[in-house]
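With one protein chain removed, the remaining protein chains of the complex are shown where they sit.
Letters A, B and C mark the chains as written, and numbering starts fresh at 1 in each.
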Amino acid sequence: MQGIIEKVTELLDNGTVDRVLAWKAGEFSYDRTPAVFDKESGLYGLVYDSFCVNNLSKYLIEESKKDGKVLVLMKPCDSYGLNMLIKEHRVDREKIYVLGVPCKCKVSVDKIKATGLTGILDIVEEGNDIKVTTVYGDTTLDRKDVLCDKCMVCKDKVVVVYDEKIESDETAGIEKLDRMAEVEALEAMTPDERFNFWRSQLSKCIRCNACRNVCPICSCTKCVFDNDNTGISSKANVDSFEENMFHIVRAYHVAGRCTDCGECSRVCPQNIPLHLLNRKFIKEMNELYGTYQAGTDAEAKDPLTAFTKEDAEPSVIYNR
Amino acid sequence: MSSVNNEREEILRMSGVDPTKCMKCGKCSGTCPAFDAMEYHPHQFVSMVNKGNIEPLKQSNAIWQCLSCFACMERCPRDVKPAKLIEAVRLTVIREQGMNHLESENVPCMLDPELPQQAIVSAFRKYSK
Amino acid sequence: MQVNESSKEFKPCIVAFCCNWCSYAGADLAGSNRLSYPADVKIIRVPCSCRVNPLFILRAFQRGADGVILCGCHPGDCHYTTGNYYARRRMTMLFSMLDYLGIEKERTRVEWVSAAEGAKFAATMNDFISTVQSLGENRKLRDLRCKE
Partner (left out) sequence: MHKIGVFVCWCGSNIAATVDVKAVAEAASKEPCVVYATDYQYMCSESGQNLIIDAIKEHNLTGVVICSCSPRMHETTFRKAAQKAGLNPYMVEIANIREQCSWIHKDMAEATAKAIVLARAAIAKVQLNKPLIAGESEVTKRCLVIGGGIAGIQTALDVAEAGFPVDIVEKKPTIGGKMAQLDKTFPTLDCAACILTPRMVEAGAHENITLHTYSEVEEVSGFVGNFTVKIRKKARKVKMDLCTGCGLCTEKCPMKKQPNEFNMGLDKRGAIYIPFAQAVPKVPVIDVEACLKFKTGKCGICSKVCTAGAIDYEQQDEIIEQKYGAIVLATGFDQIKPTKFGELGYSQYPDVVTSLEYERLMNAAGPTKGHLLRPSDGKPPKEIVFVQCVGSRGQSCRDKSYCSKVCCMYTAKHAILTKDHYPDTNIHVFYIDERTPGKNFDEFYRRAVEQYGVDYIKGQVGKVYEENGKLMVQGSDLLANEQITLAADMVVLAAAIEPDKTARSLGTMLTASMDTNDFFTEAHAKLRPVESPTAGVFLSGMCQGPKDIPETVSQAGAAAVKVIGLLTKDKLLGNPCVAHSDEMLCNGCSQCARVCPYGAITYVDKEFRVPGPKRVETRRVAVVNEAVCQGCGACTVTCPSTAMDLKGFSNRQIMSEVDAICK
């Protein structure tokens, strides 16, 4: 953290960058919200710790349109999203200074609350302990037990695109879960069970568009669902079909491009496991077209804009 | 008939060879240094296993005469790997006999500085299951 | 069972997307040869199988289609050289997703039918219809407002 502040200060002072996109402390001590700092505002409030969950890459679309150069703190898993934005020309790489920062998996405040704690006043991280102060007293939780779901299946701890990076050998010391286990569990169900599962999940959707807005890939100038000329525009789910439609189309549009950053599920106020849709596509493409991780680089063709003459026929699906 | 087929499938599974890839050019047999000592030659292994005609191969001396030098594999333009097939037939025989003729712990005392490395590896291939 | 009895009577609504160069011509050939298949199939002409957006298929189901089939040139024969290769991947992914959501996967299909394969076109349609008939009416992915 101190190293980061020093580096950022140095780059801001020597004029390499004009602004800094990072996180700042919010209303509560454990709230972290993306924020832009500049020379004028100073770095007051800039923070990087285990509560800085947000993927900052998407903010760069707007930030890189502005004059001057913006420094961004880039966690490993978010850097894949940045690579996709570079690949798709959604950001101006020239105007971005990427400072890679280490990540030892993020802590989920929701999970802390889910342990039953209420009246939380403060949460402090000390090594592997998460110390929670509540109006009822103090509790210490093991960090491993309250990590974000997406961190439990972390892809990698390597920042894939950066100008400079700060290393750390700290790890969360957890055993990673099988990323596809949840998808496989669903696949093992009967079609009717799956249908009921997804109906029960998707019917919760309130079309707040949080999943769309947080997604670094879902960055269309104008979304098809907001565009009256597409014939499928809709602002709210009128019936079950539209609930399905929105999420199928969204998953399809990011298929092959989704980096599996898990932000969609994290921000969903209705706790719909949206990442399971994206992951299904990832699993299927990996199995049928060879392993591919979107965002590893800014050049490779994604599976849906590529083909081989020997590709599987669509009938593989119904021959299963 | 079905057991013959099973044997064919088993040998193909063990060897990882797809005999249908063979274009019958004969380069394997043209290359083979043990050709004259083998009554069935590398290209015959490919076609006979493909046809399920495996018993004569199992009875043959050829499986023991093969040097497992892998020249046929190296040269095969279609990547068929005849040597792997021969080895798989040999292993089938060894497994049926249920015997290891060579234990690794007995090897050091048999070593002779003159012995080519390949012969040792080859001996392992032939005499242990 | 009531469902089984009525399945014979059940007239499914089938949308068939056919590429202009091969499959639409194949359908024409089926017609020229008087090879019949049920009238439940309605063909929409598209320039290439790669023109078919998954949206169209979802839309068809929304509006009450019971089955959707996409026909294109055989891989390697695409008029535009590569279109059906893209279509093949796209449809594989869409079908996989529909299956994952619990929609009967048999309601969707991709078949490669050349301009010379009139008989295959008719046979394919007959086969597809009987599959969809045995599944009955599509209820899972449908906007109930669209059909009275």
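Following the convention adopted for this analysis, a residue touches a chain if its C-beta (ideal position, glycine included) is under 8 Å from a C-beta of that chain, and two chains touch if they have at least 3 such contacts.
Remember, it's a predicted structure, so these values are computed and weren't measured experimentally.
Displayed chains that the missing chain touches over the full complex: A, B, C (touch as defined at the top). Contact with the undisplayed chain is limited, among A:Lys65, A:Lys113 or A:Lys176, to A:Lys65. Of the listed positions B:Glu9, B:Glu55, B:Asp79 or B:Glu96, the one in contact with the omitted chain in the full complex is B:Asp79. Contact between chain A and the absent chain runs through residues 65, 87-90, 219-224, 227, 229-232, 253-254, 301, 304-306. In the full complex, chain C contacts the hidden chain through residues 13, 15, 20, 24-25, 27-32, 34-37, 39, 42-48, 50-56, 59-60, 63-65, 76-77, 79-83, 86, 90, 122, 146.
The missing chain lies against chain B, touching residues 21, 23-32, 35-36, 41, 43-44, 71, 75-79.
Convention: only the chains that are shown with their structure count from here on.
Centres computed as Cα averages put chain B at a distance of 51 Å from chain C. Once the centre of each chain is set as its mean CA position, chain A and chain C turn out to be 37 Å apart.
Residue ranges of chain C in contact with chain A, taken from their complex: 54-55, 58-59, 61-62, 75-76, 82, 85-86, 88-106, 108-110, 140-145.
Chain A makes touch with chain C in their complex at residues 186-187, 191-199, 231-232, 238-239, 241-242, 244-245, 248-249, 251-252, 255, 277, 280-281, 284-285, 288-289, 303-309, 311-318.
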